[in-house]
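My questions all concern the structure below.
The complex appears here minus one protein chain, its other protein chains still in place.
== subunit A ==
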Amino acid sequence: MKPAGFTYHRPATVDDAVAVLAEVNPAGKVLAGGQSLVPLLSMRLAAPEHLVDINRLSSLAYVRVGDDGGSVTVGALARHADVERDAAAYAVLPLLRDTLRHVAHPTIRNRGTTVGSIAHADPSGEMTAVLALLEGTVTLRSTGGERTVAARDFFTGPMSTCADAGELVTSVTFPVPEGRTGAVWTEVARRHGDYAVCGTGVVVTLDDDLRVAGARAAYISVAPEPVVIDLTEAVAGEMVDDADWPAAGRLAAGRLDPGDDIHATAAYRSHLAEVLTTRALREAAGRASVAA
């Protein structure tokens, strides 16, 4: 239960970090909070030759609300706890804090980074689904320059992304949903803070007459990567108070194809997806109806 040896790099700047990643490519792995990577190393499920520790890159330890309040950008060294406690981010996008409260335990959130969990792309990682739900973006740096990738292109499978081993994910941006919207995260885990058996984040948009204009949901633990489903067709044009949310829940469950594992059967996961979707949509609609 001890990590194998590796060559350790502790760059002081982002330029140095990407230079090291380029030099050792493809044998380098980025170490941020380490809350997923260190157990993998200790269990020897991973043994990278080079570890590039970015914990000294203080320029990436930020949470920034866009000038117009239309987005929240999180740097690669912002801990989950920093994002969770950021008052300005909460004011424009409460979904971040609401969801982060489900990410592991406070002790893990003190060290784990939001960007790291997204780069790790665990199919049970809440923040991957939130980024996909909000149609966010991921910014990557390498010695060749910078590129920004849409969440739907970033996640390519369980624990895999389009990031090259020579690239450093420097930030992610969560857009604030436009219009009269409400957003909710909900999940079922055996113990609060454990990996969810099924989790969903939803956004409901209402028009000026309080009719449903849009509904979509993203899921964790039921697909190899964060999957986003547009559920508008099940509830479009219905008044917020008597929209057929269970129909939207059924539509979602019908589109998902979860697998069996030791934690839950596929049938149970489908059931959870239906129930949680229904519940989350109803709550999000309630929030949207009192939104400014």
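By definition in this document, contacts are C-beta pairs under 8 Å (C-beta built on N, C-alpha and C of every residue); 3 or more make two chains touch, one makes a residue touch a chain; residues count from 1.
Throughout what follows, contacts and distances are computed from a predicted model.
Asker: Not counting the visible chains, the remaining one has a UniProt entry; which protein name from "Inner-membrane translocator", "ABC transporter permease subunit", "(2Fe-2S)-binding protein" or "Rubredoxin-NAD(+) reductase" does it give?
Answerer: "(2Fe-2S)-binding protein"
Asker: Among A:L31, A:V63, A:L272 or A:A285, which residue is in touch with the absent chain?
Answerer: A:L31
Asker: Which of these touches the unseen chain: A:A12, A:A27 or A:M43?
Answerer: Among A:A12, A:A27 or A:M43, only A:M43 touches the chain that is not shown.
Asker: Sort through A:N55, A:T143 or A:T232 and give me the one touching the missing partner chain.
Answerer: Checking each option in A:N55, A:T143 or A:T232, the one touching the absent chain turns out to be A:N55.
Asker: Tell me which stretches of subunit A touch the chain missing from the display.
Answerer: So the residues of subunit A touching the missing chain come out as 1-8, 10, 31, 34-35, 38-39, 41-43, 51, 53, 55, 81, 104-108, 110-111, 191-193.
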